[in-house]
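Omission of a single protein chain aside, the complex is shown with its protein chains in their original locations.
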Amino acid sequence: MSRMSYSKALGTAIAEEMRRDENVLCIGLDLAYYGGAFGVTRGLAEEFGTDRIMNMPISEAGYTGLAVGAAATGLRPVVELQFGDWVTIASDQLVNQAANMRYMFGGTLSIPMVMRLPCGGGGSAGAQHSHMFESWFSFVAGLKVAAPSTPADAKGLLKTAIRDNNPVIFFEHRQCYQLQGEVPDDPEYLIPFGKADIKREGKDITIVTYSYMVHMALEAAKILEKDGISAEIIDLRTIKPLDTDTIINSVKKTNRVLCLQETWLTCSVASEVAAIISEQAFDYLDAPVKRFGSPDCPVPFAPVLENYVLPNTDKIVRAVKEMF
Amino acid sequence: MSRMSYSKALGTAIAEEMRRDENVLCIGLDLAYYGGAFGVTRGLAEEFGTDRIMNMPISEAGYTGLAVGAAATGLRPVVELQFGDWVTIASDQLVNQAANMRYMFGGTLSIPMVMRLPCGGGGSAGAQHSHMFESWFSFVAGLKVAAPSTPADAKGLLKTAIRDNNPVIFFEHRQCYQLQGEVPDDPEYLIPFGKADIKREGKDITIVTYSYMVHMALEAAKILEKDGISAEIIDLRTIKPLDTDTIINSVKKTNRVLCLQETWLTCSVASEVAAIISEQAFDYLDAPVKRFGSPDCPVPFAPVLENYVLPNTDKIVRAVKEMF
Amino acid sequence: MDLKLRIKMFRDMYTIRVFEEKVRVLAMQNKLPGFFHLYVGEEAIAVGVCSALNKDDYITSTHRGHGHLIAKGGDINKAMAELYGKATGYNKGKGGSMHIAAPELGILGTNGIVGGGIPIATGAALSAKYKKDGRVAVAFFGDGASNQGTFHEAINIGAAFNLPVIYVCENNLYGVSTRQTTVRKVEDIAVRAQAYGIPGVIVDGTDPDEVYKVAKEAVDRARRGEGPTLIECKTYKHHTHFVGDTDSYMNKEELEAWKKKDPIAVYPKRLIEEGIIDEDGINQIKKEVEEAIEKAIEFSENSPDPRPESALEDVYAD
Partner (left out) sequence: MDLKLRIKMFRDMYTIRVFEEKVRVLAMQNKLPGFFHLYVGEEAIAVGVCSALNKDDYITSTHRGHGHLIAKGGDINKAMAELYGKATGYNKGKGGSMHIAAPELGILGTNGIVGGGIPIATGAALSAKYKKDGRVAVAFFGDGASNQGTFHEAINIGAAFNLPVIYVCENNLYGVSTRQTTVRKVEDIAVRAQAYGIPGVIVDGTDPDEVYKVAKEAVDRARRGEGPTLIECKTYKHHTHFVGDTDSYMNKEELEAWKKKDPIAVYPKRLIEEGIIDEDGINQIKKEVEEAIEKAIEFSENSPDPRPESALEDVYAD
């Protein structure tokens, strides 16, 4: 175990996989020397050279498609967008090409690539630097979607993503990069996709969440504990595939559930989890499923507005209490 | 009333709005003379000229952005993509620009534009010409989303969309274009957004759906009737805004609900409707909410495969029967 | 230029021609599902370019892709069966006309997204350079596609990193019904090479010898590590945009003029004139090709449909 940041854990995962497999390479803006938008690839160019840590022109569709073509022909590209917001520019290559290709081509090739997307609000980055698009990509057949919350999960999931033979959209929350935690040194530390993690056991309510909101939920659970409410926190870790079993088993125990996420609710991960629970655990519910996320507005700039909009510990505590 | 096709009804809506407001113009591929991908704008260039029915280069991001800029400065562009699948190429201009601009700019401007997206499967068009992205855009704050099923709705909703002062993503199902129906001649025939239509009354189960699946559901209802199951069919018509009241009231009456759509279920419209019902009508449900759509694979080419994958009348009947 | 290669070029062009004309008839008879964009009239491009490639070189193709598939060595039985949506097709009936791939031949797919293949070919070239395996990649695309952002972004990347990739624009003057010079101010696509600092060459896309020559030069250049070339092939398609389309936008006189340059008519005459083959030889090839295509149709019609449940397979790789 070593103590390190989420950002460092991601960098470590990439470095280990690059040492292990010479077909792994990194593609993105300012990755070499500068270290990418959040320092994840800092130091890697020194070890692996700029043929493997490649700085691109500002052409998100172009270099995402470059990665698709490279992946189709035997490389394992790890692409970084500086902010996940502009995956909108790259989404054709991900959705119409990468996600479809193996299927359309009858299984004759595969697209082993990872798309790393820093995401989420906070810090007055404004509407164009705060989006979360995990629901978009979870919708799409042929893609996988991961969204780690802790340094250890970041390492274990990114390594699994790089070894996965499918396109994986990997959401890294901006507010997580500086979080510190214990991370296994084992270069075979792999976290399987489709296995949620119960980050806290509880018996009165299940909070299903992922990414940065896991930390808010854990804070909220501490406060709720004092009021006699014992919350179980499920960190989904991957959204596609989704660990339905862990969710359902928890709900069977607690009989109450809050589906929590940072962003808008319509057609979202929270909607999906709520729908699954009402389909599969209907008879175990003591109260209606509840969803909590952001109201339907873009993320505003001014701190007072941004705070008003984004979920936080207090709001989660309030939302849970309303369910009792 | 006149009898006409869905396609003709759309063309009529555009023509009427262009006569009414000289700021309305059409932007897209092959719109003039050729009539666009499905003949919707056929004949319009003869009346309005090619300054108002504009043929574009194949540059979806470019001409969508062109429309955003035109809308921000007083025009009301109606954009057509030949197939909605490649809205992936145009989505940055819709999501990061159009949807955000009014908000980010403190309400100082508005983006009155319509994005017309032919969508859906059928006819072996293959994975890259069969996508349905209504869940993506319903997720996004700042956008509105409509998806008419009949010629009359097509006319009434498109006219409302063109007069709306916000970006509207307008899904036209490819299998609907040739459907015939009675359409009001009234040039003020406007269908308000956020008003679902009960296309068939029933008392045993509510089927909530939209777009082409409305017709499949109506067929299914006829068959179910014979087996003594009376199905109420709700056509959402617009997904954002969503008519929650009509859904909830129907569920209170029937106590059973199938959320039906053509495409993948994860983080979809069906998930959203299921989540809302389990939040707001929990106590009225006699059975768990059920969702029905396509399995998690791209839309295949061969008819035998495509039929296997897409929902149809028989599959809907079966899905409903399993709920009793 | 190798004589055998030139004869093979005729055979390949003729194979494409007959294949496409059969597809046209079959599609109009509703024997084939989906819709089809034919390569008739443009055969010399795919054949000229692919004749300059090795079996393991890569190509990406377009919605109008049967010609590229065949020119790159595609099996016509598997190709035809795919258009029929049969289990024996290249992609088990899952892809169809606009989504056929044969990775074992370096064919990374026809493509339903205009401009979608250009970055993918660039990525294949990156693989080749990364692995130093000596391969090159070719991106085929239309004049319409040259207005897509992917054209700009991918070629800039290919140029900046000196990737072994050749960008082949098939300029048939139209995108669907739209005369492309009404939506683009420059006459030639080749001038756009200057925006990326790479050579831009114009060639008569009805002449397989000429196409081969410029392609060979570009391929050699790419293999030497000198980076991409943009080749613009002037051409014209003999049919409408897709089978069953209205033809109101087509310019009949222009079409007639281009038909005079039809490679299927002109090229065998040239081979005969140059004494490379005689009339009988040509006829023999034609007969063989026609028989092969008939067999491909037979093969396809006798092939089984995919198992319905196979629709759920091949979504994810293990």
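A, B and C are the chain letters, set down in written order, and residue numbers restart from 1 in every chain.
Throughout what follows, a contact is a pair of C-beta atoms (placed from the backbone, for glycine too) under 8 Å apart; a residue touches a chain by one contact, two chains touch by 3 or more.
Just so it is clear, the model here is predicted, and its values are computed rather than measured.
When the missing chain is restored to the complex, the residue among C:61, C:127 or C:147 that touches it is C:147. Considering the full assembly, B:101 is the residue among B:40, B:81 or B:101 that touches the omitted chain.
Along chain C, the points of touch with the absent chain fall at residues 147-153, 156-157, 159-160, 182-186, 191-192, 194-198, 227.
Within the complete assembly, residues 29-30, 33-34, 55-62, 85-86, 89, 123-129, 295-298, 300-309 of chain A touch the chain that is not shown. If you put the missing chain back, the residues of chain B touching it would be 25, 51, 54, 56-57, 59, 61-75, 77, 92-93, 96-97, 100-110, 112, 141-142, 144, 165-166.
In this text, only the chains that are shown with their structure count from here on.
The touch graph of these protein chains is complete, with an edge between every pair of chains.
If each chain is reduced to the centroid of its CA atoms, chain A and chain C end up 40 Å from each other.
Centroids of chain A and chain B (each the mean of its C-alpha atoms) stand 30 Å apart. Touching of two or more other chains is recorded for residues 93-95, 99, 111-113, 116, 149, 314-315 of chain C. Among the residues of chain B, those in touch with two or more other chains are 61, 85-86, 89, 126-128, 295-298, 300-301.
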